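My questions all concern the structure below.
A single protein chain has been omitted; all remaining protein chains appear in their positions.
The first chain written gets the first letter, and so on, giving A and B; residue counts start at 1 in each chain.
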Amino acid sequence: MSTGESPLRLRRPRGAELAPFAILAIMIVALALVPVVTQYTVRTANVYDIFQNFASYGLVALALGITIIAGEFDLSVSSMYLFGGMVAVLTGGSSPALGIAAALGAAILVGLVQGGLIAGFRLNSMPVTLGGYLVVLGITYILGHNKSVLYDNFDVGLRLDEPVLQIFSIRSLVSLGIFVVAALVLRYLRVGRDLRAIGGDRRAARVAGVRVDRLLIGVFVVSALGAALPGALLSYSLATASPTNIGFDVLTFSATAALIGGVSLSGGKGGAVGIAAGVLSLSVLQEILAILRSPDYVSSLITGGLLVVVTIVWAPNLSEWFRTARVVRPAEERT
Amino acid sequence: MVLEVEGLSKSFGPVRAVRSLSLDVRAGEVHAVCGHNGAGKSTLVKTLVGLVRPDEGVIRFEGEELSLRNPQDAQSHGIALVNQELSLVPELSVEDNVYLGGVDVPLLYRRRRLSEGAREVLDQLGLRHVQLGTPVETLSIGERQLVEIARLLVRDARLLILDEPTATLSKPEIERVFRATRDLVAQGRSVIFVSHRLDEVFELCDRVTVLRDGQRVATHEIQEIDRRSLIEHMLGEMEGVKTMQEHEHAVPGADDTIVRIEGLTVPGSVDGVSLALERGIITGLAGQVGSGTSTILRALGGLVPSATGTVEVQGKRVLLNTPRRAAAAGVLYVPNDRQREGLFLGQAVERNLTVSRLRRLSRLGVLLRRRIRRTARELATMTGVSLERLGSPAGSLSGGNQQKVLLGRALQLEGTALLALDEPTRGVDVGGRAEIHNLVREAARTGTAVIFSSTELDEVLDLADVVVTIFHGRIVSVVPRADASASAILADMTTTQAASRSAAS
Partner (left out) sequence: MMARVGIERRPLRFADAALAAWIAILATVTVYGAATTEGFLTVSNMKAILTAASFVGIIAVGLTVIVLSGNLFSLALGQTAAISAMVFLYSLRWGLVAAILFTLVLGLAIGAVQGFAVGAWGANPIIVTIGAAGLMEGMAVWLSHGQSIVPPVDETSWEHLANPVLGLPAPVYVFIAVTVVLAVVMARTRFGRQIYLLGENRTAARAAALPITLLTVGAFGIASLYTAGSGILIGATSANASLLLVGSYTYDAIAAALVGGNAVTGGRGSIARTAAGAIFIATISDMLLLRGYSTGAQILVRGIIVVVVVVLTNLKERTR
């Protein structure tokens, strides 16, 4: 480091960790205000919908969030999501559990390959996972013979989505449960700390003795799992799996949720609870839009806009750019 | 003896960094290792922690002969290094950093036993006021250094090597590190203290070993030696440099000031530096690593957004908040880290030589290729870079030639008022250094002002017309070359007392 003389970093203001929860609170208040200011009503079913949305996308946001905390990125989650559904539907005909297991097993394989390449060759994860995205998408198409595949076992989907305590379902409870486990692991296990370390300062982590490469491979395995599992569950729930490229919808949603949830794009910061708040915020927002019967494009406008805004807020040079140029300033000219 | 080093030798290519060096360290002592730049200190340190494998020699620690392959290896034997580049993760808490990367840290690691262990070590180091959950990025540099030491203590380091630990610290922070160091040796651990700062050596250490040209000159009990003889040991024949002086040095005072710097301040690094730089005069900033010399030049180059102060170029106040503004004002900064910040290693030498003058070598945005080639040839001829290499990537050149290319791009540019060279000969051999010095003199002769920083005394004495000594971000002395002596500069570069002396005058 040639600039070793100014090692003080700019800090984000205190309370930044609370921002995700503040945003969630605002969304909930907005939801509560819907019946007050419009003619639409909010029912328990709407809350159920919010958690269903959480079940569908939450784990992808968690998986993506973990890769971002580790200072990487995984573009392949959106095709892995479809892939998980396809594998589960194709192999889970007799036993849904077997389908899930197959989907997860295949995901682990993909994660190992991607993580192995990235850690082994020290590659930038963006192009590698872009290639991975295409490979996985291609396989999904081939598996489905280029079309949607129906899942005959309708009961499974019905059971997964059956309301529990009115607002939950097995599917959403599974997602919530995994979030709790992830939060505990990130908070209390060594691996959570190491994850933040390799994202925060990889050199320092390596020097301190963290096994960076092993951890990186693990991150991409987790990321693949986090995309394949909700994909598989959603396919059961819809009783169909499709290879259709649904574009970056999953990716846009989960990236936005993770970044709103306090995950820093420069790595090293964020946690499962914040990501959950981010996912819930976006889910509530989408539900509000649905209650208001607003067309689909509004949601996509808002999500896209939010993603751009959050990315700019996290941009490393933003504060420097806005700071008045104090450098060797001609002081007297100002007076 | 806890540590015994015998007959240690290490060469890098033709450079013999360390020659049959011996050293011993007692249990429970602070042992200073002093020496001028290039004396072999860093090679010795790297050998002790397994970063460098010696060509010859034996290292015995606690009676056991060691053959170290990497720093982890050294750590498992109880030898650990703290250098300026800390291995802390700023985003993590103090406790997390203390246990980061430890081998025997349990999987489920939020345990009271661990927290108590960390607390105990931190208290020992005088960090009683620091909470375990505080992110390290909120700590001061000195506190961070102590957290790094805490990590090593948790891993049961019995020999700690502190490499220039105080370079970036403020006075109270230095006190805290010293107190912690004394406590450590009181427990029977040993410390090797590598420093340029002689008064700190006298304040803290029990014994001192002086290195010069890769060899041990002397080892003394600290009571047996005074500052003067220590400097003499370090300089050796160096005092002769002054009489050997071959180059004519320009004399300042012609009142031809072209750049005036007033109250340049960078929080935590540079403190109110004011200088008047004259046409044709080469000003040398002499200071140790971390003294702020490099930051002064970076600020002039527009690379330090937090800098304040005023700068006048040719009587006009200028705003130097970005490198582009600085260049437009005629201030050209040449970075010290040629690999990272200086050169475009994968691009052809020709492209590197002409990067700063593309505007003049193009018309309406279209490159004038023949003129580019001609200019590149001229600059290459001037700097002594082989013309055949103009088309090869800069990264394929030797270090000395890379440095010449880096300097070459700043030469013969119209409108340059000030050339700011940050360690212009870092990692360059003697012959290359002389050539680069001649190029700098040539540049000054064309009427620009030149300011450079260097940690190396002989470079300052060889090149500078005016020697400005910087200690801890402040100017200690400004001396015309004719009045400068090696020992006085070295004393100024290494002594806090000098800082107060100049403040009084």
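What we mean here is this: contacts are C-beta pairs under 8 Å (C-beta built on N, C-alpha and C of every residue); 3 or more make two chains touch, one makes a residue touch a chain.
Values in this document were obtained by computation on a predicted structure and should not be read as measured data.
Enquirer: In the full assembly, spell out which visible chains the left-out chain is touching.
Expert: Missing chain, whole complex, touching shown chains: A, B.
Enquirer: Which one, A:Met126, A:Val180 or A:Leu292, makes contact with the chain that was left out?
Expert: Hidden-chain contact among the options goes to A:Met126.
Enquirer: Considering the whole complex, which of B:Val103, B:Ala186 or B:Val366 touches the chain not shown?
Expert: B:Val366
Enquirer: Please pick, from B:Ser9, B:Ser22, B:Ser115 or B:Ser356, the residue that touches the omitted chain in the full complex.
Expert: B:Ser356
Enquirer: If you put the missing chain back, which residues of chain A would it touch?
Expert: The list for chain A reads 73, 75, 117, 121-124, 126-128, 130-146, 243, 245, 247-248, 251-252, 255-256, 259, 265, 295-308, 311-312, 314-318, 321.
Enquirer: Give me the chain B residues in contact with the hidden chain, please.
Expert: Residue positions of chain B that touch the missing chain: 12-15, 17, 301-303, 322-324, 326-327, 333, 335, 339-347, 351, 355-356, 358-359, 362, 365-367, 369, 393, 395-400, 409, 427-429.
Quick note on the criterion: only the chains that are shown with their structure count from here on.
Enquirer: Taking the mean of the C-alpha atoms as each chain's centre, how many Å separate chain A from chain B?
Expert: Centre separation, chain A to chain B: 43 Å.
Enquirer: Which of the residues in chain B come into contact with chain A in the complex?
Expert: Residues 71-72, 75, 84-92, 96-97, 99-103, 105-110, 137-138, 141, 151, 168, 264, 266-269, 289-290, 292, 294-295, 298-300, 302, 304-311, 317-322, 335-337, 340-341, 422.
Enquirer: Which of the residues in chain A come into contact with chain B in the complex?
Expert: 1-9, 11, 187-191, 193-194, 196-197, 199-201, 203-205, 207-210, 268-269, 320, 323, 325-333
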